[in-house]
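With one protein chain removed, the remaining protein chains of the complex are shown where they sit.
The block that comes next holds subunit A.
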């Protein structure tokens, strides 16, 4: 039963209204707006009225098919091979531009594999977006566990009772307060293929045996380099969250473990880790949400290249919604991103649920 002293509908509404009003207008409205806009052909500025287009935007982004290409044969029916002995196939275009297959119109090859003499080709309506999806998922799947794990190791190191330990804590946390934009431009120089600090460092360690790598210019290393830098920048943030979790564990539990003669690993396994359950769920979900939002690093360092190897979902959303002023396309990507984040968070919650 509420006390009479605090019952006050008028003042209550009046005090909460400015805050709630702003949140409603600038977070909740655009959130639902995104769903609505994704079903239209809305542009930022357009002379034509906006029209409802159903799920066309989703089809344009997400359509995928597998087609089978049969090898080219000569008159005798033998498979034709090129000089390298590779089987020759008709071009994918002969199918995606053919009137016989209207369902594949406009789609392009994403990747292919060999199946007997035939080639199986995965075609997508938006290959760049598919690459962006895969890159973003890769980024999340690598960064979430690695950054979370490293942050925990740092937290355990910092949780020791040593003189001057706070200085180390302050240093480990330092990159967190530096803007990711600044960090990205700085690391562009560190990763440089010619004069980059990293190549020079590796060359010094191996006494000149290191072949310089153009870290950001090579499709095989670009995304990995961005992952490493992102972890470097943000790991201190999650170290601090783990630390606050560690400090909630009662010292008497550790004393008990010591009396029982538990090893360091046993103490961690049976005292520390169970005490960090809630922190672990939080850290995992926060890193996952941050990782899905990957944008500034890409915009500053690679622009999605080389060969789309660092395209991401948010980068694509911005390129469409802002760059091409295609608000409906950008909103569709936003909705897909939100559903992805939600699904992954729910899966994580389910996996880490109380058993």
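Just so it is clear, contacts are C-beta pairs under 8 Å (C-beta built on N, C-alpha and C of every residue); 3 or more make two chains touch, one makes a residue touch a chain; residues count from 1.
Assume contacts and distances are computed from a predicted model.
Visitor: Going by UniProt, what is the name of the one chain that was not included in the view, given "sn-glycerol-3-phosphate transport system permease protein UgpE", "Sugar ABC transporter substrate-binding protein", "Metallophosphoesterase" or "Peptidase E"?
Guide: "sn-glycerol-3-phosphate transport system permease protein UgpE"
Visitor: Just to verify: which one of A:110, A:139 or A:187 makes contact with the chain not shown?
Guide: Here the residue in touch with the unshown chain is A:187.
Visitor: Per the definition of touch given earlier, which of A:58, A:101, A:173 or A:270 contacts the omitted chain?
Guide: A:173
Visitor: So one chain is hidden, and I want to know which residue out of A:124, A:287 or A:318 touches that hidden chain in the complete assembly.
Guide: Missing-chain contact among the listed residues: A:318.
Visitor: Under the stated touch rule, tell me which residues of subunit A contact the chain that is not displayed.
Guide: Answer for subunit A: residues 2-3, 5-9, 11-16, 18-23, 26-31, 33-34, 37, 42, 44, 154, 157, 160, 162, 165, 168-183, 185-187, 189-190, 195-197, 200, 203-204, 232, 236-237, 240-241, 243-245, 248, 261, 279, 282-283, 289, 292-293, 295-296, 299-300, 314, 317-318, 320-322, 327, 330-331, 333-335, 337-338, 341-342, 345 touch the chain left out.
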